[in-house]
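Every protein chain but one is kept in place in this view of the complex.
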Amino acid sequence: MGIELQNITKTFGDYKAIDNLNLNIASGDLIALLGPSGCGKTTLLRIIAGLELADSGKIILENKDTTNLPPRKKNVGFVFQHYALFRRLNVFENVAFGLKVLPFSLISR
Amino acid sequence: MALFQRKRHNILPGFGLSMGYTVFYLSAIVIVPLSMIFFNTIPMGWDPFVNAVTTPRVLASYKLSFSTALFAAVFDAFAGLLTAWVLVRYRFPGKELLDALVDLPFALPTAVAGICFATLYSPIGWLGQILMPLNLQIINSPTGIVIALIFIGFPFVVRTIQPVLEEVEQEIEEAAQCLGATRWQTFRKILLPHLFPALLTGVTLAFARGIGEYGSVIFIAGNLPMKTEIAPLMIMSKLDQFDYAGASAVALVLLCISFSMLLVLNAVQDWQQKEYRS
Partner (left out) sequence: MSQPETSKNNLTVTKKRISDPRSVQILLISLTYLFFIGFIFLPLGLVFSQAFSKGWSFYLESIREPYAIEAVKLTMLTLAIVVPVNAVFGVSAAWAITKFNFKGKTTLKSLLDLPFAVSPVIAGLIFVLLLGSRTAFGSWLGEHGIKIIFSTPGIVIATIFVTFPFIARELIPLMEAQGRDEEEAALTLGAKGWQIFGKITLSNIRWGLLYGMILCGARSIGEFGAVSVVSGHIRGQTNTIPLHVEILYSEYNFTASFAVASLLVFLALLTVVIKSVMEKQFQKNSFHL
C-alpha cells in the first residue's frame, strides 16, 4: 500500500477542513482530488508532505508511519502552486538542490 | 512614435515652474556651494594639492575614517540581519518596541549619541568600569569610533533588509524542506543569497554614512593626531587655521570617495531592483 490515510482530521479555527478522512492509494496509482475551492485538497496534500500537522489521524507511506516526521525526512515530492523556483539559483542549481542537501549517509547508498 | 512621446511630455501644467524652481534651488543650495571646493583647490596647483592631502597626518585620518566605517558596516551587517530576521520571523515580548527603536540612531542628533557613548565608555562610565580593568580601552581609540559608527549605521541595514525578508514567499522554504534541506541549509543556500542585494545596499549606506560621520565620533575618539583623528576633523582643524585651500583639498578627496560610494550604491540598488522584480 503506497499511501494510507487513517482518520485524518484538520481544523483551522472554527473551520473543519478535513473531517475523519480515510483513503488508501496503491503504489503506482495516479489519483486526482477534485473539489471546489476551499474544500481541503491543498490541505490534504500538505499534510501528506508534512507541511501541515493533522489534528488527528495517521499518515502511512510505504508501510511506514510518517505522521510526525518533518517534511525533509518524508521523501515526498511536492509541486507548489506558484512553482517555488529558487530564483537566486540557476537551472542546474535548482535541479541539483535536492541532491546537494542530502546527508552523507544517504549518498553512499 | 517620437512625436507621440514628445506630445506626452507636458500635458500636465507646471513643468516650467516646478523644473525651473527645482533647478534654481539645487544650483543655489547644492551645486554652486559644492563647486567652491573645486574653485579653492584648482588654483592650488597639482603638487601643492598632492602635498596637502598626503601628509602623514591626513593619510592617517583617511585610513582611520575608512577602516572604522568598514568594520562598523560589517558588524552592522550581522547585527542588522539578525535584528531584521528576529523582527520579521518571530513573535516575542517587546518586539514592537524594538522595531520602533531601530530608527532611534537615525532620529537622534549625532552630538547626543556622541556624548552618550563617550560617557558610557569613559573610565567611570557604566561600561567603561567593566572594560577598563580588562584592559579594553574603548575611549580615545579606534574601537570607540567603530562602536559609535555601529550605532549610526545600524538602522540602514535593518530597514533595507526588512521589506525584502517580509516578501519572501513561504513556498520557497517549504520547497527546500520537501527536497530535504535542513533549516540551516535552507537559510544558507536559499534565503541568504536572496537577501544579499538588500544586505549589500544597507551595508553600503552604513559605510558611506560612517566615512563622513562627525558628531557622534569626536567625543569618544579623543582626536589624537595620527591615532584617532578622523578625516572630517582634519577639515575642521584646517578651517580653524584659515587654511581654506588645505581644508578644501582634504574635503575634495573625501568627496571623491563619498561620490564613488554613491555611484556604487546606485549600481547596487539598481541591481537590487532588478533582482527583486517578480
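Letters are used for the chains, namely A and B, taken in the order the chains are written, and counting of residues starts over at 1 for each.
What we mean here is this: a contact is a pair of C-beta atoms (placed from the backbone, for glycine too) under 8 Å apart; a residue touches a chain by one contact, two chains touch by 3 or more.
Keep in mind that this is a model prediction, so the values were computed, not measured.
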Ask   = For chain B, which residues reach the chain that was dropped from this view?
value = 5, 8-15, 17-19, 21-22, 25-26, 29-30, 32-34, 36-37, 39-40, 79, 82-83, 85-86, 88-92, 94, 96, 98-101, 103-117, 119-120, 125-127, 150-151, 154-156, 159, 163, 170, 173-174, 177, 183, 205, 208-209, 211-215, 219, 231-233, 235-236, 239, 242, 244, 247-248, 251, 254-255, 258-259, 261-262, 265-266
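Keep in mind that, in the parts below, only the chains that are shown with their structure count from here on.
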Query = How big is the gap, in whole Å, between where the Cα atoms of chain A centre and where those of chain B centre?
reply = 46
Request  = Give every residue of chain B touching chain A within the complex, in rising order.
outcome  = 169, 171-172, 174-182, 185, 189-190, 193-194, 196, 275
Message = Going by the contact rule set out above, which residues of chain A touch chain B in the complex?
response = 49-51, 70-72, 74-78, 80-82, 84, 86-89, 97-98, 100-102
